[in-house]
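Okay, so here's the structure we're looking at.
The chains shown are only part of the set, and none of them has been moved.
We just call them A, B, C and D in the order they show up, numbering each chain from 1.
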Amino acid sequence: MTTAPVARTTTAPVPTQSTYQTRVADYWNAEENPVNLELGKIDDLYHHHYGIGEADWAVLDEPDSTLRRERVTAELHRLEHAQAELLASQLGPLAPADRVFDAGCGRGGGSVVANLRYGCHADGVTISAKQAEFANETARRRGIDDKVRYHHRNMLDTGFESGAYAASWNNESSMYVELDLLFAEHARVLRRGGRYVVVTGCYNDTYGRASREVSLINAHYICDIHPRSAYFRAMARNRLVPVHVQDLTEAAIPYWELRRQADHLVTGIEDTFLSAYRNGSFQYLMIAADRV
Amino acid sequence: MTTAPVARTTTAPVPTQSTYQTRVADYWNAEENPVNLELGKIDDLYHHHYGIGEADWAVLDEPDSTLRRERVTAELHRLEHAQAELLASQLGPLAPADRVFDAGCGRGGGSVVANLRYGCHADGVTISAKQAEFANETARRRGIDDKVRYHHRNMLDTGFESGAYAASWNNESSMYVELDLLFAEHARVLRRGGRYVVVTGCYNDTYGRASREVSLINAHYICDIHPRSAYFRAMARNRLVPVHVQDLTEAAIPYWELRRQADHLVTGIEDTFLSAYRNGSFQYLMIAADRV
Amino acid sequence: MTTAPVARTTTAPVPTQSTYQTRVADYWNAEENPVNLELGKIDDLYHHHYGIGEADWAVLDEPDSTLRRERVTAELHRLEHAQAELLASQLGPLAPADRVFDAGCGRGGGSVVANLRYGCHADGVTISAKQAEFANETARRRGIDDKVRYHHRNMLDTGFESGAYAASWNNESSMYVELDLLFAEHARVLRRGGRYVVVTGCYNDTYGRASREVSLINAHYICDIHPRSAYFRAMARNRLVPVHVQDLTEAAIPYWELRRQADHLVTGIEDTFLSAYRNGSFQYLMIAADRV
Amino acid sequence: MTTAPVARTTTAPVPTQSTYQTRVADYWNAEENPVNLELGKIDDLYHHHYGIGEADWAVLDEPDSTLRRERVTAELHRLEHAQAELLASQLGPLAPADRVFDAGCGRGGGSVVANLRYGCHADGVTISAKQAEFANETARRRGIDDKVRYHHRNMLDTGFESGAYAASWNNESSMYVELDLLFAEHARVLRRGGRYVVVTGCYNDTYGRASREVSLINAHYICDIHPRSAYFRAMARNRLVPVHVQDLTEAAIPYWELRRQADHLVTGIEDTFLSAYRNGSFQYLMIAADRV
């Protein structure tokens, strides 16, 4: 039985428009980092973001090396899931008939979390055809593919219906795009009073310009981290009014400390993140805003 | 021994420029509400704002009517003080040599709280000559008048030195002024990296325009409550970048519930506040921002 | 015989989007003030605005109380009609084939006045279903329902054809909405060179912020009176260029003086208006502008 | 006896900064049009602007040619004076202690009119050294040089004291400058609540771009006539809020009709003005605005 509120996938707009976007898509089409795949396998929830909260350091003391790996993997997944739940909790009270838009959905974990929590319809969008396919497969396995769908589209130009969404978010995906274009699209698809949430790494204007560490992170992910000020300026221009802003930097450090000690999962960028957080040049920030 | 960092009071700019400002000044010169004076007498800390946090409802059960009044008064003062401490905690690490600017200082409680917490210099500014005089007298009684001074000035045009302040705030005083002028003045006097904090009632753009309750509050205080969006737009134009935003509406309700039952303290606006908070048209908000 | 230029009423967009708008609609659906209904009955022209011009004070001297009431009612209606005619005279030369848009039409008087003067088509829009129905009934009685239609819609989002209107106006209805959204809609539906007129109460930036009286008026009508500056700023952003601006404050005072003495018609807000006009905090303003 | 409120002439900033300004100054240093000089001689009031109001056409029927010239000259001067009085009437109630700023004062008539009406201090500014000298000489002849002074300065950068003026105006001089720079200077020197008035020819955005006639007028005077919209946009950016806007085009036509028949006074641009007014491409506009 069809569920009208879910956006069709037939008339997909062109997902990439620039060389840069193609390069980002190539990156994610090729990406198979264990830190994303191994953690996701645990419960078939694939997150593409970092974790928050205090870690259970005891997992490092596990004497059996295989078991230690498993426990570390599980602990990191727990922290990532805690982040996803924090974000989802900001989406506000949602009804099963509501639609949400997951901008930059990766392998799809966030949309599933939202659906599990609220029973709502979810449309995830990713520039990577492979991620969209992967995510749709997980939805089919869970039997929620009538309500949760992933689209290989450009999140700046989704083709989704105007005013049709009750909530939307970017979970560590806003650093790949021009914020004015991104927020214009969110403002367009959200209904009046809808909720937008972004969790992002941003560089700290108080520190000054982008630090060396921030540039190294940019080079690692082929992204272009915005200053914190850019988020508020672009929101102000796009009818998104913050209602809750939380600096998650401190809460993110245990995740990175644990991950840097997980030999089977490290990607090599861990120490750079920790330095960037600690020298004050980089922040892990959540903004919840209302579409007015 | 002289303390150079404190602003001189000799070359005070004209504190009022418009009829409206004169009328506001007249209101506060004449104001002698028990809810401000009786609470302040407890420990010589005069706050001009509301309280937050859970209330000790047992004070209402006190059988002796005089004692009940005293306990209710003390409890409301405790809640107001908690609010002042929350704001002060956002001013960041400050050294005794730092200067802070208390914009719209009323009878001076906030500057004292900051001085007690950080040992810093404080300059409070109020449009009411009577409040400035009252507050300076409390500073003298405490023996901190070498570090804490109150000025009868216009907070939009303080005459204070540019870049000389490490932190500044408005505690329920921003609804009397044009935000662009206010934030321009804060941005001017704050040093790069300085912290600005505002606690304010704002109307909720998500609800729509100003509700009847918001207008009644405006009429009560001769103020002009801004929509929440106005704060973020004006900050974006004045190099103030939010880093922490907290909706204190829920936390403010116990204070108002208790106060409406305090016959000796009510001003008549209590039920209007509660209705405004509860119908979603009004919010009690804290924004901490960095001057970049 | 069909009259193509009149907008269809079939595909009405949702008229209310926010709680505030619902509350305003409820107010006007319930409103049955004699000052609106009794005056309208005289000649089946129902105005929802104030009057201008010198009053015939002799009506107060009528010894017979019933007759006095009738004469006062008629005199107030005459002043209201003079205002409607002044506004209509600013709409410029219009031909019978032209279409005009009456934004916030109330019980429909303004559209009838325009039709009588120019023979043009008129589309009135009101957020109150009851007002739209009432107004359409008056058009039927006059036999002009082929040219004058009233729609239960949101004037910020009319769904009317772009560039199809030769003139449009807000007669005391702009204080309920965000001006940028309102003027964007007028600019959209007006043809190049079309005329827009607004008559409105605005607060006077020269005085300062909103006075207590202005807030009391806001509370009375659940509206949110803009400062005068807001009109010119929003017009500048929306291709509306003023060509005639007139301060009608002095001209409005006789109407209010007479009305406050009309016991059978007063609503209780009369003295507040007179105070607001006289202390300089409030103005009754007309702006005629061209769509360029 | 000294009159402190009059600006000193000692520290004059450089009056011209660009080649264009030098060329304009050269024009006015050399200008000796009878229409300016002959009219001014009548009562030693030298206006540099056009006239308004109905003309006494009988002057053309005067059979004696010398007398006809005199009567035509007097009639044109009467119409120009009427314009100056209309402008002066918009400056609001002014006290003798108030200061006014006449931007682009020409040979000084406007400042004298203001002084005669209000007894106020006046500072006229002109880019032409010869005009400033001429005007100061007329003030000496009238014995008002203690209150009325003319300065050879750049009206965009007067060096006058901030907030010291109660009123200011441009009478047909705004078409020589960038409006944002001009209004920024007015906003700077005016006190809060001060009144600004401009009378100007502007081109009509409703017509489209500058017509051939407007360009011919520009070529005649080496000026650069702004579109009407430019005035409102620049005022909106510079805290000047219109309160009265009047289209004087119709009222200006008799003056030009009479002048074109005054062989001893014509400058050759008369028919172009009449065409421009009549084809709708050009307007003669007055805007009175408040400094907020």
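Here is the rule we use: a residue touches a chain if its C-beta (ideal position, glycine included) is under 8 Å from a C-beta of that chain, and two chains touch if they have at least 3 such contacts.
Computed from a predicted structure; not experimentally measured.
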| query | In total, how many chains does the complex have, if 4 are shown? | reply | 6
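The definition used in the following text is that only the chains that are shown with their structure count from here on.
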| remark: Contact steps required, at the very least, to link chain A with chain D come to 2
| request: Please report how many Å separate the Cα centroid of chain A from that of chain B, as a whole number. | output: 38
| query | Roughly how far is chain A from chain C, going centre to centre by Cα mean, in whole Å? | reply | 49
| query | Multi-chain contacts in chain A: which residues touch at least two other chains? | reply | 193
| field | Chain-level touch network, classified as line, ring, star, complete or other | value | other
| remark: Listing every touching pair of chains gives A-B, A-C, B-C, B-D, C-D
| query | Which chain C residues qualify as touching chain D in the complex? | reply | 193, 205-206, 228-229, 232-233, 235-236, 239, 241-247, 283, 287, 290, 292
| note | The residues of chain B that touch chain C in their complex are 18-21, 23, 176-178, 206-212, 215-216, 218-219, 222-224, 279-281
| remark: Given the complex, residues on chain A that touch chain C span 192-193
